[in-house]
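Data block below; observations after.
The complex is shown incomplete by one protein chain, all other protein chains being positioned as in the whole.
Read from first to last, the chains carry the letters A, B and C; within each, the first residue is number 1.
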Amino acid sequence: MTQPILSVRGLNVRFRGRGGGEVHVVRDVDFELAAGQTLALVGESGSGKSVTSLALMRLLPGEPRCRIGGRVLLEGRDLLYLTEAGMRGVRGNEIAMIFQEPMTSLNPVHRVGEQIAESVRFHKGLGRRDALDRAVELLELVGIPDPLRRAQAFPHEMSGGMRQRVMIAIALACDPKVLIADEPTTALDVTIQAQVLELLRDLQARTGMAMLFITHNLGVVAEIADRVMVMYAGRIVEQAAVDPLFAKPLMPYTRGLLGAVPRLDIFAKEKPPLTSIPGAVPDPAHPPKGCAFNPRCTHRQGGLCDQRTPPLEAAQPGHDVRCLRWREAMEAA
Amino acid sequence: MSIQTTNGLARRRLFQLGGAGLLAATLPRPVLAAGGKAMKGQIIAGLSQEPTFFNPLMPHIEVDEAVYWAIYSPLWGVDEKGDFIPQLATEIPTQENGGISADGLTWTVKLREGVKWHDGQPFSADDVKYTIDLLNNPDFRAAKRQGHELVTKVEVKSPTEIVWTMKEVYAPYAAILAWTFIVPKHVVEKAASANDSTLNTAPVGTGAFKWQERVAGDHITLAGNPDFFGDGPHVERLVIKYIPDLTVMYTQFQTGDIDHTGLQGITADHYEEASKLPDRVVQANLVATIENIGFNLGKPQFQDQAVREALYYAIDKQSLIDSIYYGLPKATESYLPQQSWAFNPDLPKQSYDPEKAKAILDAAGWKPGADGIREKNGVKLSFLNSTTAGNHLREQAQQLIQQNWGDIGVKMEIHNLPPAVMWGDYWMMSKFDSVIVGIGFMVGPDPDATDYFGGKQTPAKGGNGQNTTQYDNPEVNRLLAEAASTLDRAKRTQAYKTMQEHTRHDLPFLPLFQYTLIEGVKKGLNGFKASINVQSNLWNVRDWSWS
Amino acid sequence: MMRYLGSRLLQSILLLWIVSLIGFFVLYLAPGGPLAQFALTPGMTQEQLARIAHQMGLDRPLPVQYWEWLSRLLIGDWGQSYRDSQPVLAIIGSHLFATLLLMGASTLLAMIIGTWIGVLGAIRRYSIFDYLATIGAMIGLSIPTFWFGLIAIYLFSVKLPWFPAGNMYTVGDASFLDYAHHLVLPCLVLTLVTVAIWSRYMRSAMLDVQGQDFIRTARAKGLPEHVVLRKHAMRNAILPMITVAGLQIPTILSGALVAETVFTWPGMGRLFLDSLNYRDYPVVMGVLMFSAVFVLLGNLLADVLYAVADPRIRLT
Partner (left out) sequence: MSEATLPAQPIEDIAPAARFRAVRRFVRHRLAMVGVVMILVLVLGSFLGPHLYPFDDLRIDMRNRFQVPFMGPHWLGADPLGRDLMARLMTAGQVSLAVGFAAMILSTLVGTAIGAVAGFYGRALGGALMRFVDAMLCFPNIFLLLTLAAFIQPGVWTITAIIAFTSWMEVARVVEGQFKTLRERDFAIAAMMIGSSDARIIFAEILPNAVAPIVVAATLNVARAILLESYVSFLGYGIQPPLPSWGNMLNSAQQYLTSAPWLAIFPGLAITAAVTGFNFIGDGLRDALDPRLDA
């Protein structure tokens, strides 16, 4: 692996409720991200993926409502120790982010050109005119036809796919080193999804930026990611390159997720039955004892899984897993 | 007058040399206008109600009169002593001077020469005839026709002489004329209907002040009339300021924002403080209004004279006056103000004697029932008492009286109404049980009160008047008629005095006190004279001047 | 747009008609009448009063009177005051300035203060400030305006003679400063209520907007907080406030009536009360209709402004 651009060590996020109790939503997350690389962060809703990404951007509410611990190193600088002004210089400039809901992520009262230009003006010190020119360029880059006219449009005058392209244009405005894409395709039609993924891949190839791709859709992961990180109840439970993970998932949860993906793989010898994971993500305020997944786990072993919290162990080089019984899974595979 | 004129003329020449207009506008010196009057400064008079209507012949409220006295002139006015003073007429017609014929039916009035209306038109006998005829015109919305309707024929002998004949001798007519302002024929005639003439909003008169402007809801500005036929005016401007809140009015008097507190004056609770103010002159003057409790004699509770008498004994009148009204009003037994020439000072004085009250009721057969309320033949001594809502002091008085009467086993409930309801059919058609009201019973400066006490004057019985208590005493009726139909002051006085004895005895109303109006003027403002004979103490504002 | 305005105007006219019906019949059927005030004029008699009532047309059947009033209104004749025989519109006109001055000044003040309290409360949600502002607003909404006015007079006019207790200006000194000096207390009193309403709505609008995704987008762009706040959050939070402002007009008018009474401010509210006391029907009806027009136009204007300010809205 090349020198990482972004390196996250021991990231912890705790929220304090209004009642005073503390909820630990992200626990000891470590990962690294290199230029040109795409890391997928996968998990169900409520697993802590989005909080992780917002924590990197420091977009979570400040203390005392939310405490972030650990280190987030961007080319060696710890973002968690930057001043708020310093952090603003990073956001949208060195790390950019696109969100799940293109329908609501754009400000309805400003023209899209202005919303793109705003970022350039602030970070690059461009004048109003120049910034707008740049916005038009970006719109063209993200494949919006007639960009000159579209720059004058309001968000509600555009379709969802278009708006997501605008969001991407905003994110790319300052040539960021890292792009965090938080479920960028989830809210879109399937055909549009493919186009947007294609666009992201294409742009990444052109700019060489690193991408942290957050999704709950493993189908999308296979399309875009180099490595995959599976998150459950605030913890990384499995981490590997795409192929080994898809080929040989070690954590029952990952297997569950894979089982929940409808496959259109016509070459598969035998179609495995479509399964789903019973139950729901645990309440982070009251995590179960032992392995967080144990109440839903089909491989759960009483007296073990509900007693001990499993550590993250390297099953193979580059393939980490957090399961007390991964060896059995390994053998079975 | 003559000295002033010469002096004024001399000065005027002086001013003309230097450009009178410019100087007059910039220098705080006496302004000398065409008529050669010395007018200096302005007077700001505060009133707690707003004068809004300026045709003096049409229905209006008391406060409007403040403006009328400044703008219009009657044939003769009446001063604070009750004497008539010639205004548009050169003398007061009497039988002695031949102005009134021996039979009392023909009046001849000589008018002042050279009087001009504010718009420059000359005043003449035609205007007087027009005014009297207009009052008798059935299509005209006259405020009152009393007296005028007895005039049968009006003849203009010359521009300065007018003669009319009356159906019968009617003594109060001179007094009524003292309150009848003459209006300009040429102005009223212009309107399609006399009801809608420009006089209603922009009056034109012959008085000491000319109409300048009105800012509705705020103030009225009148300008000194340099052509006024009499002495005065002595100020350039009279501003009548409407200040609806008495406390605010007092504050503004304190701070000097207003020079005079007019109608409603200073509240009693501020009197002591006000009289100590430096550079202010504060007077408490008795006015013609008599506070009284009126009984509806049509109701069974009040038909027994013993009840009315007992109720009178049960009122702690002196405490009421002393504590609620700060001792300022004067207890009275009559319907007339004590300044009136017909006032009878020898009426028996009421005393607070609840025991006697109880005894009277016991004797008359009004025995306490199970609930402690007295009753007789199924009639309970329980009734409502009404007044206009919002009069705080009177509401307190009501509550005190309520308690006084409760002590002798009489239940009085307070049932106050907004003025627009109170003075409607409720009052006029005698729908009340009892009321507590302040009424000026006189007709102008004349002690005639036929309207209030004449047996035929009860609207509820189809009569034409305001005898809403439904009082009907044949002797009183006779005395009232006799007094009105003679011009002999001595005979009239005797009749009214006897009549007051009757009302004191019969008690169709319980006289409580004669009101005091506390008015203040700034020191240095001369000429203020309180008078019970008019409805506004601005009546002689033409004579007011700054030292 | 034109069609929208047309239909709104039609609707407003319908509403005004209902308003006129309610107002007219309630008023004319109410006991008492405009002539009662003359009853105590010396020499006034019942017969005379009846004659005057007849000449004024007050003895005709109500529907006839209503029809006459309405048909005159339709050709722009609002009638004449019984009290001072001026045209009703002229009377309203002469009182309008005072009310507009008071309403305008206090609304402006309330908007500025209320907006800031609301915004600060929203961005420092659950802070001491927010808590106090919330309680303060609730109390502000609960204090009777007139009482607050009385207390204000007692404190700042009686005990500390800083401000005049009433009137709009001093006779003879109608300078700007003099007006301003008189305006302070009534404006303060009227502002109290509106500021409370304003800050509450502003706070909730801000909270609403702050939860929106586009605010996160703006932050993710690395924009400074004040830009996020002004350009993105407040710009959007202001939108519902336009409607709120339109809907507040009746409340502010009511407040103005009370404040005008306490401070003897020569405006429409006091005109209304005085006219009601005298049963000056044409003026009372005039003020009622005028305020209804004012309210409806205010709402219409708010809707139009909303459409101008929010590109998503098209008036159809």
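Everything that follows uses one rule, which is that contacts are C-beta pairs under 8 Å (C-beta built on N, C-alpha and C of every residue); 3 or more make two chains touch, one makes a residue touch a chain.
Everything quoted here is computed from the prediction, not taken from an experiment.
Colleague: Pick from A:Ser7, A:Gln37, A:Ser50 or A:Gln239: which residue touches the chain that isn't shown?
Modeller: Here the residue in touch with the unshown chain is A:Ser50.
Colleague: Check the options C:Met168, C:Leu253 or C:Val283 and report the residue that touches the missing chain.
Modeller: Counting the whole complex, the residue in contact with the absent chain is C:Leu253.
Colleague: Looking beyond the chains shown, say which of B:Asn416, B:Thr450 or B:Asn540 touches the absent one.
Modeller: B:Asn416
Colleague: Decide which residue listed in C:Gln65, C:Thr170, C:Ser204 or C:Thr243 touches the omitted chain of the complex.
Modeller: C:Ser204
Colleague: I need the residue numbers on chain B that touch the omitted chain, in ascending order.
Modeller: Here the touching residues of chain B are 246-247, 267, 269, 319, 323-324, 389-390, 392, 395-396, 398-400, 402-403, 414-418, 420.
Colleague: Spell out, residue by residue, where the missing chain touches chain C.
Modeller: Residues touching the hidden chain, for chain C, are 11, 14-16, 18-19, 22-23, 26-27, 29-32, 134-135, 138-139, 141-148, 150-151, 153-154, 158, 200, 203-204, 207-208, 210-212, 215-216, 249-251, 253-254, 257-258, 261, 272-273, 276, 279, 284, 287-288, 291-292, 295-296.
Here is the rule we go by: only the chains that are shown with their structure count from here on.
Colleague: By CA centroid distance, what chain is farthest from chain A?
Modeller: The chain lying farthest from chain A is B.
Colleague: Taking every chain's C-alpha mean, which one sits closest to the mean of all protein C-alpha atoms?
Modeller: That would be C.
Colleague: So what's the Cα centroid distance for chain A and chain C, whole Å?
Modeller: Centre separation, chain A to chain C: 53 Å.
Colleague: Roughly how far is chain A from chain B, going centre to centre by Cα mean, in whole Å?
Modeller: 91
Colleague: Could you check chain B for residues that touch two or more other chains and list them?
Modeller: Residues of chain B touching two or more partner chains: there are none.
Colleague: What residues in chain C touch two or more of the other chains?
Modeller: Expected reply: no residues.
Colleague: Where on chain C is chain B touching in the complex?
Modeller: Going through chain C, the ones touching chain B are 31-49, 51-52, 55-56, 81, 83-86, 91, 94-95, 98, 157, 165-168, 170-172, 264, 266-267, 270-271, 274, 277-279.
Colleague: In the complex of these two chains, what residues of chain B are touching chain C?
Modeller: 42, 44, 50, 52-53, 59-62, 138-139, 141-147, 176, 179, 195-196, 200-201, 215-219, 239, 241-245, 247-248, 251-252, 257-258, 417-424, 426-429, 439-440, 442-444, 451, 457, 459, 463-466, 535
Colleague: Applying the document's contact rule, which stretches of chain C touch chain A when the two form their complex?
Modeller: Residues 126, 212-214, 216-225, 227, 231-232, 235-236, 239, 309-312 of chain C touch chain A in their complex.
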